[in-house]
Structure formats: C-alpha cells, structure tokens
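Missing here: one protein chain of the complex. Every other protein chain is in place.
The letters A, B, C and D name the chains in turn, as written, and every chain counts its residues from 1.
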Amino acid sequence: MEINQVVGTLYCTRRIQGLEHCALRVLKDRRGKLLVATDPVGTRPGNWVFTVSGSAGRYAMGNPDILTDLSIGGIIDDWAPEIVAQPAPAPATTSNSGMGEQPVPQTTDRARAA
Amino acid sequence: MEINQVVGTLYCTRRIQGLEHCALRVLKDRRGKLLVATDPVGTRPGNWVFTVSGSAGRYAMGNPDILTDLSIGGIIDDWAPEIVAQPAPAPATTSNSGMGEQPVPQTTDRARAA
Amino acid sequence: MEINQVVGTLYCTRRIQGLEHCALRVLKDRRGKLLVATDPVGTRPGNWVFTVSGSAGRYAMGNPDILTDLSIGGIIDDWAPEIVAQPAPAPATTSNSGMGEQPVPQTTDRARAA
Amino acid sequence: MEINQVVGTLYCTRRIQGLEHCALRVLKDRRGKLLVATDPVGTRPGNWVFTVSGSAGRYAMGNPDILTDLSIGGIIDDWAPEIVAQPAPAPATTSNSGMGEQPVPQTTDRARAA
Partner (left out) sequence: MEINQVVGTLYCTRRIQGLEHCALRVLKDRRGKLLVATDPVGTRPGNWVFTVSGSAGRYAMGNPDILTDLSIGGIIDDWAPEIVAQPAPAPATTSNSGMGEQPVPQTTDRARAA
C-alpha cells in the first residue's frame, strides 16, 4: 500500500458503467503526481490516507462490479517511527557486522569475502 | 487510476485476436510518455481522462475476451481541488502537531521522540 | 498498453516449462530499457509494437499454460496525433479558468485555444 | 519481491473492513519512499525484510478476506553476494565473448554483427 494525500474530487459525467455512482477522489503522492481512487472510507481533502491497488482495491469497495484499480484503505491518524539503528544484513561469509546505515548494499565493491 | 490526455489513435493491421475491432487510443501522461488504451467511453483527442489498469481495465470493456491492460474510465469534466492545510500525520509519541506541509516524512531526522 | 520497439531475439536453453517453444523478443522502451515479451503476432526487429502486460498478456498467447507477463499486442502501422488544444479540466469551484502551472496538465504553453 | 526496511507502525482508526485488526507496518525503500505492508511474520522496526506484492501478498496473510496488496514475506538474516565476473550475454552472431561488465547492453552501438 502507498501513502497519499486527498486533494480534491473528480467530476466525470461520462464514465464506465462499473464506476457509476462512485465518488472519485484525487490524491497526490509525495512527488506531486495526481492519482484517482475510489473511496469506501469517506475522506475529506487534506486527509492523509493509504491506498490499496489491484484486485484488493476492487474488493475493498465491497462490490465486485466496481471497476477500480485503486481504493483508499484508511485514514492515517498517526504513525510511530522508531529510531532505526539496525544495519543492513551483512554478507553471510564475512565477519563484518553489517553494511552501515546504507539502504541496500551493492554487491560489487563490497563483496570482499565470497 | 491515473490521469492522462488523449492525443491520437493507433492503427495496427496486425494485432492479437483479443483486440480486433477495438479502438486504441494513444494517451500522454504528464511526463510525455505515450500509452495505449482501449476506449469504452468514446473520447476525442484533447480529452483529459482517467484510466483503469489491470483486470479492472479488462472488465471495463464489458467483454472478458478483450485483452487490454488499460481502459479509459471516464472523461474528466473538472475537479475540485481544495486548499490542503492539514499537515502530515505526526509521530504518535510526540506532542509536535505535525510535520508541516512536506509530503511524507522521512523518519531519520525527525524521529526525535521514539 | 505501452509502445516499444523490437530489437532482437532472446536465446535461453534453460527456461521454465511454461515458456518452452515460445519465441522471446527483446524490446526496447523509449528510455533504452530492455524488456522481454512473447510474440503471438510475428514481429521482426525494427517493428514498433504495443505490448499487453499482466494476465491479459498471458491470455493473448491463446494458451493459458504459457507463463508470460508481457505479450506483443500488435504491430503499429502508424498513428494519428491531433493538435491538442483543450486545456486541463478546471477546478469546479473557482472562476479561474484552469490550474495554471500545477501538477497534471502539460497544457500551459499550449492551451492557446480554450 | 523487493527489499525494504521496517521503520514504524501505522495507526488508522477508520479503515476498510478487509484490513481491520491487521498490523500495518511502515516500510522505507532504498530511495526513502514510505510503503505500507501487512505483517504475517512479526517484525520489529529496523528489520530488513522482503515484501510480496499483488495477489501473492494477499494470500500470504493466510486469509483471503484480508485486502492487502503488500505483505512482508520474511526477515532477512543475511545474504551472500558473490563476485560476479560473468559478462552480459553476447550477441549470438559475434565471436566477441561478451559485453564486459555493463549491465544490459544497448543494441545501437554494439550490434556490429547482425
């Protein structure tokens, strides 16, 4: 699932039958890209939400005839980040205890052991 | 669903059986990338549309034998953005009321509380 | 669907049973990324094609036992772009005729017509 | 599957019925993008995990009514990179033994043989 913000509502007179009577929300991802999602939760502009894509997004509407590929899954109250001090998993064959804080290691310049 | 603009029509004499007799629209996304979609709605070049992908896009054609992975879901009349003043959800364990206007917070430099 | 160009053929002696006896084409997208697709159409290097992904791409092979996630859907003869003068849909609640420079529309420098 | 790090927990009072009672983890990919996943494994912040998307991610929860599109598939203990000296596969029609260390070859400046 992904994290997006509700920024508006989409008006479409002509639409496919599988989306008649569905509220369509315009969401913005963190890069500013606009997405369109169905809304089984009841959101308001400004809400931060997580979205469910694919067939799970369709089932989320509670009606298999609704032809969405993206549904709002819930409104985010808050979230609890914790300090992440655990290094990336180390190559199995080294005694080096990790790869520091870097996300995911590149093999080439680190595969000192194999 | 995503927002694209119809920019033309694709002509293909040789095509798979599952797409015979289907109008194929060329769409342009906001980065200028061209996409191809089936059109159950009846669009014209210049129309701004939203598109439905995956199996929902196939069902949108009303005929399960049509082998598309992207269908036009509706023509956008207009949309109502509203001023979004609600900050991103704050870490649960801080009294800090939010993370300002930034999209989605990075944990590292903000997790002052955990 | 997406637009790619056929640039070669892939040779794989060891492959999964679901792709035995399938011609595998190497395609190049517009960023130069190479993709591999099954070919129910019969293409030649140099052909511009559109591709069908996901389960529709599998059904496109006419045999549900063929385990592809990308099939060539057709060979592009040509396509007809038309001048797109229609601006992006405007916010419903403002008298402002558009959205200015923001997110979606590439309209800005072209919407001379509306 | 992809490799991500668990960075926190998401709190959502209002959510779809298909995700009630599910722990939702916030993950960070290597570009810093935040994702949300269901957690059938029992992870802690800091864990490096691999994630399973799509319908497989839904089945991973052991209950087809859980409407996720991303599940944590396992906690990474470590991984064993090995020095990769094998060049990219060469064009079939040249005697040139490979394309050096470069990832995947571009056709244009190398197709000396066809």
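As a convention for this text, a contact is a pair of C-beta atoms (placed from the backbone, for glycine too) under 8 Å apart; a residue touches a chain by one contact, two chains touch by 3 or more.
Small disclaimer: the values here were computed from a predicted structure and weren't measured.
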On chain C, residues whose C-beta touches the chain left out of the figure: 3, 5-19, 24, 26, 28-31, 33-37, 45-48, 54-55, 58, 67-70, 76-84, 110
Touch residues of chain D, complete complex, unshown partner: 1-3, 30, 40-42, 50, 52-57, 59-60, 62, 71-86, 88-93, 103-105, 107-108, 110-111, 114
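The rule we apply is simple: only the chains that are shown with their structure count from here on.
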Between chain A and chain C, centroid-to-centroid distance (C-alpha), Å: 23
Two or more partner chains touched - positions in chain B: 3, 30, 54-55, 76-82, 91-92, 104-105, 107
